[in-house]
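Every protein chain but one is kept in place in this view of the complex.
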């Protein structure tokens, strides 16, 4: 696990962070009933309860069993139920059937979390004496970052599940009064960026995933990048201009999906004539379903839940293109740039390929990232659902091009 | 609705029966958590919560809205959510997505039941004055029989859902000490039956579904019928004799399913080497998963959860055949016959075709049975899951030939 | 093979018939190129070349190999390639891949036919001496009737294949001048028929398939049956009246297919706005594609290529029903009845179940009919594609309810 820079905070600091990250998962689940937390609305998504258990299983299997003397496994069956994709760690419950696990109950999973949390806490409380701190600190770091990834998925997956309910219930009520963005979106501006050799990838000094390494040099051509994300008002113009009916704007695979699935707008948008709007006393016009339920489309809000195909088609329509992941990374601190994180992940025009000299993690985490490096596209940035402090400029998120249940939008780029 | 013989009990008697049938549904759901009651394990099955709501919707829509003055609909959205297949009653939530309805919650569905139960009770309490008793009594009869059908499905559907959980949890604990059948199964005996004209179908005097009518004459050839059902011990011999590997025993469609689905034994049987048995401290030999969890195979117990294809292949292997539905009905009171109901539904060699002169119910219930009369086979009898008093000798249950999540077994017959 | 009444014509007579039936297969293939004869347009259909080879394989395997001393197999690989569904006769080339057999070439298959024909001829020429005439005569009868069944399929299958070509080429040109039916269809008349016991099934004295036996008594209620088939003009009224948009007319499974497949009219009908009509210089109005290519709809012609679902929905719309197979058979010689054969097979309201006392053929032909007795409906009569002399009043044709590439129409019936 040499590619991860061990953070080596004092044990107390790590203990605090462990508690706060673990607490956040439960806080995210709190607005949801046991029924909500049990279901799975599509094979790519997972139940909330499963996320709560799987992240716990990771600590139990990778940290406690090898490193905590005398640790008692909570329930031997859980290893089968809550492994996700680690072939090396044994057979697994089939992914599409995660929603059938009414047992263990939510209460049992919560007890499982407490059991593991206490054991980790005890392990950390004793750290420094004969604990193998060199070994366990990076595992905890990895486990916490892993849990943060699942915290984002808790939100994206439950949003998808709720979107399948014709009542379109809100994950939680919007704050009152609802935050309103400025009524007029500032015009997008192009920021010019020079070409040349840039250093990309994780620079060390803190945690990173293996796929961000090794840091290396990359060559760029001069380019321009938009100072903000494409917003819903702009995307509505693309729709109004026939964007979903014009094959010349689309990649071939994308156009096939548009036709096969009948795409006409982003998945959580409700057209003015959507029959579900009557249940919501909705006024005229487009609406968008989100974590706060059904709300009128806000033109200034970044468009989200786009597939790569839609992002690329929009860019083509706008006479621009998507940035490469290195253009994005090199522009990260550009003067005047905004919305680089905290709003929506940003599709890039870069396939998810290994960096030069990339080697996966060794050991149990070897399957973490490398084996997914085909058929996916890189997203950069971070979203409203990304836990604070989780992302960084070198972070490489990735999804298949048709995925559109993430908070995924786009920023334009062009050649100079 | 002239084909249903109106039962016309006194209003008080019907009121009592309404209460007891409705209470049984809740009692059946009682051992299940809210999570258990929410999920759907395959498109043909439905969540417990959905059954509880759908049967309630039937009374609200067919009885209360047209006939209870001033009735206030509990929630207008429920008509969309809990309609099952009545095209005439408007659009419906897609059947395969019933398991995504975490909202309304189980509590809300329970409140819905109370709301409707009170309104029905009030309607019946006032019956006799200006109530249209002629109109509402048959609707209540139909609604209660409809609910009894769903009571059986509550059990068969949750058993399927629990069978998908690798932990194989029990629906409820077996009674202690467990009831044990006699250790030696009596040898099956053949009962000879004469040919000739017999009257079949519902004779009037009590409730029936439309598909049991009109009563009519049928011609039989002399035949013999088994005095009891095929049991698990006999079926295990069929398996041991290569029953699932011998195409000559199977109907062509059945053999195709055997191969495509990899059938090797009934769906809830666990082979001696099944890895799930280790969680259950199981001894050697075959086991069977049922409402009381995983238990050693009982040779004397009727085999159940068979598809028609398996029943027909077994009969072929045994040098016999399945009875026709009229042979079954004509033998209903034969001296020495046993297990005609209360154990397992019995596949017949009769396709589910309309009786001569059959006309579907008129009005809202017109879609009740007639529109399913193609591609299905008739089952006769009744099972351990059938509510007491629900079935009768003329009752025609029906399922597609590959269905095997019901308590469905077989009784042999042969030509004389 | 005791259920087949051996025809026992003199050997010479059988020899003549063998030659003429075999010649007809080639004559039916004659208008088709080698390319036409090679392709398979859907899994249910087979290439012409395959039909020519499979019928030949039947004679080679069932007749010549066991009964012709010193017979030399034409090519050992053909047993694998041209077996259709006989599990007992070994593994088979997968049905959906029959269209990939460019080799053996059409010429090789024609040589295969000559090789087998000569061997059969030699066998028959020597019949009477030490030939086991008792054994071979029924096999030849069966083989010729089997070949006649495939002759009909040659036409229905190639018609489907040609219908998939956007050029809609004709199987062969229409005779000049084209035969025109009377310009005014006679009004349909109802023929009243008494109830009571009738004898149905094959009466002996000539060939029959096993599924027509045993002859037995059946009970009928009084009924009326239409004196002719439903014609295209009448069916066009059903379409114009919204027949394909009204779920209440359809069986549940049928309505699901209508929606899933987008059915709007019979499969070979071309709506007035069909873009393929421009290639055919077609005038306004409905057209129908058939063996003679695209021609204006003839209102008096029997409607054909209907599924059972469509036939049943039409009958419902017309306030009538389909006859049962026994009603049909009992009316076969009714005064005034017409179009009983030679136009279109007639869907009945009878599932394809075994007759009382039915036993399949023994030996190699045991798989002939019995193993298909589930999930299909009986058709009676015969079509324009049925070879002369092949059908008879007791003949039971059968297809699944969604099949609609046969010459299948309907005749109405009703209760009295």
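To keep things simple, chains are lettered A, B and C as they appear, and every chain counts its residues starting from 1.
Heads up, the rule we're going with is that contacts are C-beta pairs under 8 Å (C-beta built on N, C-alpha and C of every residue); 3 or more make two chains touch, one makes a residue touch a chain.
It should be emphasised that the depicted structure is a prediction, and the values quoted were computed from it without experimental measurement.
Shown chains touched by the hidden chain across the complete assembly: A, C. Touching the missing chain, out of A:206, A:242 or A:375, is residue A:375.
Screening A:18, A:57, A:112 or A:250 against the full complex identifies A:250 as the residue touching the chain left out.
From the options A:23, A:217 or A:271, the residue with contact to the unseen chain in the full assembly is A:217. Although one chain is not drawn, the whole complex shows that of C:14, C:101, C:361 or C:412 it is C:101 that touches it.
Among C:53, C:68, C:136 or C:161, only C:161 touches the chain that is left out of the view.
Those residues of subunit A that touch the chain absent from the view are 85, 87-88, 197, 216-221, 247-248, 250-255, 308-309, 312, 324, 349-354, 356-357, 366-367, 371-375, 377, 401, 415.
On the side of subunit C, the interface with the absent chain consists of residues 33-36, 38-39, 41, 77, 80-81, 93, 97, 99-106, 161, 164-167, 169, 279, using the contact rule stated above.
One rule holds in what follows: only the chains that are shown with their structure count from here on.
Centre-to-centre spacing of subunit A and subunit C amounts to 58 Å, using the average Cα coordinate of each chain. Looking at subunit C, one finds that none of its residues touch two or more other chains.
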